[in-house]
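Before I ask anything, here is the structure I am working with.
Only a portion of the chains appears, each positioned as in the full assembly.
Labels for the chains are A and B, by order of writing; each one numbers its residues from 1.
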Amino acid sequence: MKYKIAIIVGSLRKNSYSGQIAGYLSQVFSDSFEIVRIPIGDLALYNPDLDEEPSLTPESWQIFRDTMRTCDAVLFVTPEYNRALPAALKNALDVGSRPYGSSIWDNKPGCCVSVSPGMIGGFSAQHQLRQSLVTLNVRVMQQPEAYLSQVHKLLAEDGPISRPDTRAFLQELVDSFEKWIVLLSR
Amino acid sequence: MKYKIAIIVGSLRKNSYSGQIAGYLSQVFSDSFEIVRIPIGDLALYNPDLDEEPSLTPESWQIFRDTMRTCDAVLFVTPEYNRALPAALKNALDVGSRPYGSSIWDNKPGCCVSVSPGMIGGFSAQHQLRQSLVTLNVRVMQQPEAYLSQVHKLLAEDGPISRPDTRAFLQELVDSFEKWIVLLSR
């Protein structure tokens, strides 16, 4: 049986760097893993009032929750906006965490990648994400850490990830995450 | 001439604790200050593609930006969701910060209040907010810090903020913020 991994991309841009990196990563998992990209751009802004009764709950929330429930692990690839998570990704975290007691995050193995055209590689976004994932009980892999600085240079002319050292690093990341998932699923 | 202060509430709940605290605070500023609550619940999730040309920009973003531009300072009152800012508030930060070069946050004096029914008082949400406000150049007042723990107890039966020590603390907060605004506006 395959493990099913959800990839969630923090940017809503059509040609986002995060999306391109996510696309590359999804191709280098081994055959034991099925990769599914989960869209988050249509989720209504989280408002607890809308979880008061099922008739109020947006359909987009329900679809997201139902889909995530079928996944065994989660890989986040996100840019940083104003030294923090994009609202779209924070929203997905919040929508998935409720109603109280039925979080879809609990106990899933996780992996975080941040990307940035700047030098700092989305460090702050990634660590705010990790901070939320403590309370959500996503069991995040510690190492390797992936802060992809100057990501546009990694995605240049001759196709995604032309630099061999970056390809090797991303493969190491994926291999480590595969082992982490298997270890925690025992 | 009056200073105009925007109050932004992080929760979209109809009867949110944050909204009640914001309502109380807005009543205890002195006459030199006009207080305006700025809604953020209708803002579409931030997507940089929609700022590529004005015809794509959601009207809700434009209204928010135009309104914020008329304000001299900003007071945030926010809950914490999953150890971080609610998506709605992060979204408002991002929408206001763009397009690049025309941020509506730059140089405004600011004040942060976090609230929580739990013990920790929204500490993490407030400090993630402060972290974004560094790069947004909102000049945030350092002290007093306001982490309103067990906020539901502060808002009990006989009207908002029945406890004299909490009233005194909130008045001190407002007085300090007024002085901070005047100092930075010289």
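As a working rule, a contact is a pair of C-beta atoms (placed from the backbone, for glycine too) under 8 Å apart; a residue touches a chain by one contact, two chains touch by 3 or more.
Predicted, not measured: the structure shown is a model, and the values here were computed from it.
Colleague: What number of copies does the complete complex in this structure file have, with 2 given?
Modeller: Whole-complex copy count for this file comes out at 4.
As a working rule, only the chains that are shown with their structure count from here on.
Colleague: If you fit chain A onto chain B using only Cα atoms, how far does it have to rotate, to the nearest 5°?
Modeller: Rounded to 5 degrees, the superposing rotation is 180 degrees.
Colleague: Between chain A and chain B, what's the gap in Å when you average each chain's C-alpha atoms?
Modeller: 28
Colleague: So in the complex, which bits of chain A are touching chain B?
Modeller: 11-14, 41, 43, 45-49, 81-88, 90-91, 93-94, 97, 124, 128, 131-132, 134-136
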